[in-house]
Every structure is written in structure tokens, then in C-alpha cells.
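All protein chains but one are shown at their positions in the complex.
Moving on, here comes subunit A:
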Amino acid sequence: MIQDRKRLSSGLTVTSKVFVRSRNGGATKIVREHYLRNDIPCYSKLCNKCQLDLKPDSHGQLPQFILSEEPQKLGKGQRHYIVLDTNIILHAIDLLENNECFFDVVIPQTVLDEVKNRSFPIYQRIRSLVKSEEKRFVVFHNEFCESTYVNREKNESINDRNDRAIRKFSSWFKEHLNKDNSNIPISIVLICNDRDNRDKAKKEGIDARGLAEYIDALPNADDLRDLVPNEQESFAGAETINETSFPEYYSTSRIMGGVKNGTLYQGMLNISTYNFLEGSVQVPAFKKPLLILGTKHLNRAFNGDSVIVELLPKDKWREPSTTIIEESNIGVNDNADDEDDENDVENTGIIPDKERQLLAQEAMKVTSVSNEDDKSKRLQPTAKVVGIMRRSWRYYVGQIAPSSVSNDHDTGNVSKNCFVILMDKVLPKIRIRTRKAKELLGQRIVIAVDSWPSTSKYPQGHFVRCLGEIESAEAETEALLLEHDVEYRPFSKNVLDCLPKEGANWTVPQNLDNGDEQLAKRKDLRDKLVCSIDPPNCVDIDDALHAQQLPNGNYEVGVHIADVTHFVRANTALDNEGAARGTSVYLVDKRIDMLPMLLGTNLCSLKPYVDRYAFSVIWELDEDANIVNVNYMKSIIKSREAFSYEQAQLRIDDKSQNDDLTKSMRILLKLSKKLKQKRLDAGALNLASPEVKVHMDSETSDPGEVEIKKLLETNSLVEEFMLFANISVARKIFDAYPQTAMLRRHAPPPATNFETLNEMLRVRKSGMSISLESSKSLADSLDRCVDPKDPYFNTLLRILSTRCMMAAEYFPSGSYGYPEFRHYGLAVDIYTHFTSPIRRYCDVVAHRQLAGAIAYENLDLSHRDKNKMELIVKNINKRHRNAQFAGRASIEYYVGQVMRNNESTQEGYVIKCFNNGIVVLVPKFGVEGLIKLDMLGDADSAEYNEDKFELTFADFSGKKRCVAVFDKVTVNIKSIKDEITGKRKAQLILQ
């Protein structure tokens, strides 16, 4: 309800909006005053009126007129400006970003607000479109403009009111420009996919068109037509989608009520990589995750969605499945056999909350009992999805399923439905409509998901763009960057504008006493014998070291870190971009930088022989590497040499080298060994992952061979001092900012994670077990698990243990109590990341906080505000994880390319056993592959002993064979391309 205090015509206007806010079950009447103004410009260069009455904004800047004087013509018609409705932005954001269409676009504020409420990522994309000015997008604040403001009428829904506001704006804009104003007539086209709104608009004399209709009117319509996203109506018309009916989601009020009284749970859905019909949701109420089985219970949820689940009655509880089910196996004829589709009658009766609470208690009991042999105890509570709080939908990469494209030649240019199989195999197929299905066969394509109605068996999406041929390096690299949500586009202009004006010629000032207060606080350390040790060909050198013996017999050791925050000031576009990217991403053949090249590889990089700004931590250590004293300072250093690990190792080992620099490196090495020993004594873990390195042929960039990473003493020299610096800095910033210090923790693994592994050890390797009391006992028990006949077994076990660990995470110190700061893997009480600010954003924040702690400069508010820190931390945790996955995926791809050319026979280890297959890890290539039963031998003869983790079967020669977990097997390994997903996989054949 809105009333005017004064008449709109009598000068300044204040109106008030009255609405009810229901939150957490409450209902509050809210009254907001709303001020309208009459001096909002229309941003069109054609306008002769608004230019006359310009008012500066709060920064004293005059508004820029952006809409072109010569906008595009529609067919042969008039030149036009575009007004967008919310549904267009939400569904066709890709099209808006396309450089072929949509210029001179006005987005009413009403629309922008609606977009913001519906989808924040899309909102950010539209904001950046407006900001970049390339496509001439502007936002008109129609809600604050006297001429375009509309009151909500009695009994009018808020949507109707907003639609009316958009129409009002369109007609006002048309009138404003064309009535004794613009020199040429200009038409305003309102693009809207809501038919009702369009009809109303037409009645009011507005040129309103649907998206498809508008695109058709463009000169280059043919290229664009396929990019038009699917509307639901177009699907329904083409094909009766009533294949299935999923249960409807619960209403918000029921979800809120249920979550509050503990009968519904919220959590992240995690689909099993071995069985796409099995998902699990970890909720805080239970120790073990809840299982969700079958498509009906998964109820249209995607992997990674934040879902609401409800427990199923006890007779539906199951053990986790030991069968491998991949969609590609069964999806061909669309008959996924759901476990309990038919006899699912529990929906008929209402189960009261009381009963559900009892059920929850039961589930609690079951999940907390650990490791009992009793079969009934192994049952896990199952649940079904009853609501989705947040979709994880993003761009997906996949390829068109060849079987879904019909072979008729005469279909011509008609758009047809086809299925897209996504690279991520835990996700379902997506139905899209395209005219170009045939051309797109065999190409990696990007699609977006639009919706998943309850009557459709598959989600509906639309084609976005084509990356290139499957298996071409560019397409695959771009695909994996997209799949892992890595921002890889070049830095935008306003980010690059934040770099120093001198560019690559920037140097440390000659005169250190030039009146710059901050420069005066810097310490000149150019006389120290600093050097850096990095991997070969490293260009972004962010750390350097020095050491020297002091007269009192102690050692002075310095760690110098690139002073990135000198260039990356808080709250600049550069800082925001870095914060959004969170980390650099390292692929086999490519690096995606967090910060622009100029900084990363030049100005910040601690290159040898030149002066550079650094942030230094300088300790005085005694003979046993105990800290006597520690100092932190911004400094100027001059690195004497940049070594590779190998070079440094050679120089240290070379007895003939006795210069001061080598001596200082020897001191560093000596101290680092002591530091390492101390750490191991405290219980630091030495875990393993099957890391391999791909050698590239330098001429052709073709992958040559695969090698397992080698570690030198100098690797651990640098590592030890970086850990040491990180710990010291963590203590300092926690001391200065107890609530918001940027720290990193590693939680101890919950015992349940190790249950299966320990059970396997107990059954297969008698006498071995992994102890979980502390990181020390875990490290010791891992050391004890040695198979004298098989030296690799210990490494295998370390690899498997690593998978049971929790992931380390960044956090602001205020979110946990001090005892929970502990870093389990490193066995230290407090830890942060400080030493790689060029490639990690956490380090940038730690630098700023340390600079604040030593009173070098004031700490920016965003790093002192707990809520803002939470946001930063959440993002960098996510980015960090994605970067790791992307790196691994890149290695996997190249390993596949290597194997493509060499078929070989290798040793492997069985690491998992199912009733219809085994999983084998091949250490040489660091790959693991599934061998299905029908590849092993006679499927009917197989017998799976679940308690002993062994699978007995008759192989093709009829001999009885038994394979169990941890068995060493010989496999023939070759790389094959899966024709359905287009993904190269290692195919293993048991010899």
C-alpha cells in the first residue's frame, strides 16, 4: 500500500511503502519512506533535455551519457533502444553478453532488483556488463524517478506492480525521447517473455516483443537463433512432457517449520561417483551422511545443490550400495531402474512430526554406533529430497549424445530436442533444443540449465557456445576451467588501470628519503645475502631467504615475501578481482593468474639482481632452531640469485663453493632439517598422493612422458621456512586481530571416515590398523603399516588415508575457539598462509593484517569486519578447492594423452571392491580405473564376499580367481575414448 503525502505535482515527493515482512514465522508491518526526484537523466546521447539539468553524484561526478546516437536498426525499420524485462536477463544472460546483438540497452531498476533477488551471479554479470560500457548498457532508476514511479494498487501482486512499472517506464522513455526532443525518431523495444505483460504493453502502445521475435528481426538472426534459451512453453508444444511425475517440493513454510523442529534437514547433496542413483547428504544432526536412493527420492536435485531432506521410514533404510551404476549404462533406453519406484506408497499417509522425531532419534542411534559387524547395524538411514534451497546450476560442459540425434536428412532447419551428456558424470543428461545438433556432434559444448519441471524426466537447458572439437587441447582446457568455475578471461580494463602508471619500468625509488611516510617505514635490507629457490623456470617468485651467523653464535634467518599489497590496495578493482579469483590455477600447460602478469612476474616477483619491495620476517634462532626473537618489517631487498631446487642442491653439495651465499644456504639447510624433525616429533603427517608430472615436448607442446614428482632436500628447505614464517605471522595477526585474523585450520578426521579403511586392514592385513587418537599416533601407526614383501604398500596406504582426511580451510579467527585453530596435518596450534601473495588471496589479506599489526598502515575495514571476512573466506576456500580439482583434471587429461600412444602393462593395486567390479590404482601413472565384472570374466559365476572385500569369479579361461582389496595385480592399461561422454578414460584389463 502506498500513499502520497503530497501531491506528485507539488514539488518534492515523499511516498511511503507499507508491506508485511514475514521472517522466521513472525509478521512485521514495515513502513518505508520513499523519495522521488525529477532530475534523473535518461543517459541517451540523443536526448536534448536531460543534458541541461545535470547534477553531480555523491563523488562530485556528472553522469555519463552512454546510449548511442546511432543505435542499431531493426530490419529496415527505425533505430531502437532496448528495454529488458527480468525474465530475459535471467534466462538469456549469455545472449546479452554476446557481442553480436543487444546494444544500447536500458535496464529499469525494478528489473535489476528482481534479478538481484532471484540470482546473485546473474546480477553480478549484468552489473559488469553495465560497468564495461562496451555494449552500452545503462540502468535507469525508475523507482526514484517522479515520472516513472508507480504505486502498488489494491490487491495487485508485487509482480504485477513491477510489470506495470516497467511498462510505465517504457512508455515514458518513448514519449520523453520522441516528443520535441531527439532529432531522429527512435523506437523503444520492450523485450519480455511474459505473454500477458506483452499484450498489456501493446495495448498501451509499447513495442513489446518476445526474445525470439526480437532476435528474428535482427539482420544477423540466423547466427543467433540457436542461442535463444528454451522457454517452457516451447517444450510443451513440441512434445508432451509427461514422462514422469516427481513429487512437488514442500512449501517454504513447511520447510522452515520442519527444519526448526528437527524433522527436516538441510545439507549439500553429494552424488556418489560410482552410482549416480545414490546421493548422500551430510547434516550436522547425524554423524554419518543420510543416503538418498533412486531418482524419485533425489527428486530433481543436482550434485552440489543445497537441499532439504526428510527421513524415510525405517524399513526403507539401506546399506550403501556396493554396485556400480553409471548413467551411460542404463540411460540409453531411458529406463533407469529405480529401486523402489512402484511400491512407494508412503506418500499416501501423513506421518506426524512426533513420529518423525522418534525416527530421527533412531537414526541418531544408528549413525553413532561405529563399526559393528552386525548386519542390521550397518543400515544407514535414508531420506528423500523435499525441497531445494539453492541450486548449484552453472555452465556445464558436455557433448550431444549421438543416439539422441535422429538420422533423417530432411529435417532441415527445424530445431529439435536432443540430449547433452555432461562431462561431470554425477549429473543427469540435459535436454536442449537446437537446429545445429548435427554440426555440434563431436564438439565440446557449453550449455546452461534453465529448469526442471516436475513432469519432465530430464532438466531442460539451452546451448550457449561451442568450445571446439573433443580432445583438442584448447577445447579440453577451456572445458575444465569452465567445469571448475575458474575465471580465465583476461583482466578487464578497470582492473589493469589500477597497476602502476610506469608499467614494467617501475622501480624502487632511488631516494629513500623523499617524504613518503610509508617509504620511510621500510627497512633497507639490500645488504643481506638474499636468494630465492623455486622450481625451474619459475617466473612468479614470491619468496626469498637469507641467513647469517650472529656474533653471539645464534643465527639470523630472514624470509622475504613479495610485497604484493603495496600494489594491490584494498577495495580497488584490482583487489576485488584478486579476491574473486582467490588463487592462481596451475594447469599442465597453462597458468591462470590471480593478479595481472605485470605484478606477478615482474613488479612483485623477487627477481634476482634488482631492488624489490618485500615483507620480511626475521628471526633470531639458536643452534636448535628455537626462536629467540622475531621481527616483521616491510623492506627493500635485492636478491643475489634465483636458484632452481636442483641448482641450489648442487651448490650446497659442492664442497668447493665456500662463498657467503652458499654458506648461508647451508645454514638454512641445517636449520630446516631441525625444524622438520621438530615438526615430525610433534606429529606432523607425511601423507602421500599419487602426484605425477607430465613432461611436455618443448617443440610441439605434446605431452611426452609421465614422471612421479621427485623431492630434493632443497624443496623441504624452502617448505620448512615457509611453514615457519606462516606460523609466526599467524601468531602475530591473531594477537593483533583476535576476531578477524585470516587463519587456516585443518580439522582432525572424524573416526567414521577411517571405518572402511580400518575394516579393510583388519580383514586383509592382519595386525595393521590406523590409530586416530592424535596426529602423532596416526603418523606412527602409518609408519608401522609396512608390508615387508611390498614396499609400495605403505605409500598406497598413505594415499588412501589422505582421502579420509578433512580438507584444510581458511577461516577468520572469530569463528572458532582457539583449540580448534589446530592444523592437524602440520601439528601446529595456529597457522595461516602468508608466503605466496602473488598466487593466493589469503596471503594478501594476511599481509594487510600484518602490516596493520606492525603499524605500517591502517587495516582496511573489510578485513576488520567479521561478516566481510566470512564472505572472503568462503570464496577463497571454494576457489582453492576448484583450483586443485582443475589442476588434477588437467594432469588427468594429459596423462590420458600420453597413454593414448603407449599401451602398456603395469602393476596396480585393488583399492575398492564392488559386487560387479573392482577399482585399481596404477601408481606409475597415478590413474585409477574401474574394471567391471563383465571385463573380468563370467559375470554369472561371480560371488562377492562383502565382509572380506573379495570378489570371486571365473575368468575367461574358466579358471577360478579371487581378487581382494590391497591385492597387487598386473593390468594392461590403455586409453580409450568413451563415445558417449567424449572423455578419455584409462581402460584397465586384468592380466
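The rule is simple: a contact is a pair of C-beta atoms (placed from the backbone, for glycine too) under 8 Å apart; a residue touches a chain by one contact, two chains touch by 3 or more; residues count from 1.
Heads up, the rule we're going with is that contacts and distances are computed from a predicted model.
Note on the omitted subunit: UniProt lists it as "Ribosomal RNA-processing protein 42", one of the names in "Actin-related protein 4", "Ribosomal RNA-processing protein 42", "Exostosin GT47 domain-containing protein" or "UDP-arabinopyranose mutase".
Taking the complete complex into account, A:T263 is the one of A:T263, A:T477, A:T740 or A:S801 that touches the chain left out.
The hidden chain makes contact, of the residues A:S22, A:N117 or A:S472, with A:S22.
Considering A:T252, A:S472, A:T507 or A:N571, the position touching the chain not shown turns out to be A:T252 (whole complex).
Residues 1, 3, 5, 16, 18-22, 24-27, 29-31, 152, 154-155, 157-158, 251-258, 260-261, 263, 350-354 are the ones on subunit A that touch the missing chain.
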